[in-house]
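Have a look at the structure below, then the notes.
All protein chains but one are shown at their positions in the complex.
And now, chain A:
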Amino acid sequence: MRSHRRRKQIATAKMAEEQKESSQGEMEGVNCLAYDEAIIAQQDRIQQEIANSNPLVSDRQDLSVLQREYAEDDTVYQLKIKDLYKKYSYIRKTRPDGNCFYRAFGFAHLESLLDDSKELQKFKAVAAKSKLDLVNEGFTEFTIEDFHNTFMDLIELCEKQPSLQELLNSFNDQNVSDYVVVYLRLLTSGYLQREHVFFQHFIEGGRSVKEFCQQEVEPMSKESDHIHIIALAQALNVSILVEYMDRGEGGTVNHHVFPEGGDPRIFLLYRPGHYDILYK
């Protein structure tokens, strides 16, 4: 009797054990599949949220919006914003999506050329020739063509002296805007590779300039550093001033002109990880 009961108990325990095992196996499989999807879905949600609350390029706003972004007792930033006030009055924000430098540069430069047709023509010539330089460097013509055409279309739009709103609309059209970003990335990459002997010294991690370009310049959403800015400024022969605002002590905002000694027409505000456009 007792042994019978024992056997039964064992059998039940065995069954429970088996059941547990198999359900665990299934759960694990489903979890694996669901895991990546969950991450991707979350990333998409975050991207979407950022997109909903930030246009690709915003309207021009009074610099006071910056002041409201930081707590009143955040003395480091409040002092630096006061310092910015001495030189600038307005700000135009860009979407923080990793492409902000290129978008800010692209928009600010074309905007500055709207009422300077002589400079615009000069820039158009440089831009028109740039595709050939890239092709000569080994970029495939039929793949970079669309990006170049979009970029040239925008320059031609500027020739027609459109309203600022029209330019802004183009830069807020995701297709157009992203294609411009791709082309500016290609120009940056092309210049870095052309001058690879010089730039090799500034690349960390034992990578070649080519590898650096393929990992940090050409893919979308890769953030930009000094080296990208220098390369793009020189590739297009445009001077860029960047104001650096971070948690560093001192109460003043430091700036840097790319390339050094230039006469900048474009003013960007850098806060760690992000670029916006400044106006005097």
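Note that a residue touches a chain if its C-beta (ideal position, glycine included) is under 8 Å from a C-beta of that chain, and two chains touch if they have at least 3 such contacts; residues count from 1.
Definition applied: contacts and distances are computed from a predicted model.
Engineer: For the complex's missing chain, which UniProt name, "Ubiquitin-conjugating enzyme E2 J1", "Rab5 GDP/GTP exchange factor", "Ribosomal RNA-processing protein 7" or "Trafficking protein particle complex subunit BET3"?
Structural biologist: "Ubiquitin-conjugating enzyme E2 J1"
Engineer: For the full complex, which residue in A:97, A:178 or A:276 touches the chain that was left out?
Structural biologist: The one listed residue touching the chain not shown is A:178.
Engineer: Of the listed residues A:147, A:171 or A:191, which contacts the missing chain in the full complex?
Structural biologist: A:147
Engineer: At which residues does chain A meet the chain that is not included here?
Structural biologist: Against the missing chain, chain A presents residues 2, 6, 9-10, 13-14, 17-18, 21-22, 24-26, 28-33, 35-37, 39-41, 43, 139-140, 142-147, 175, 178-179, 182, 186, 211, 214-215, 218-222.
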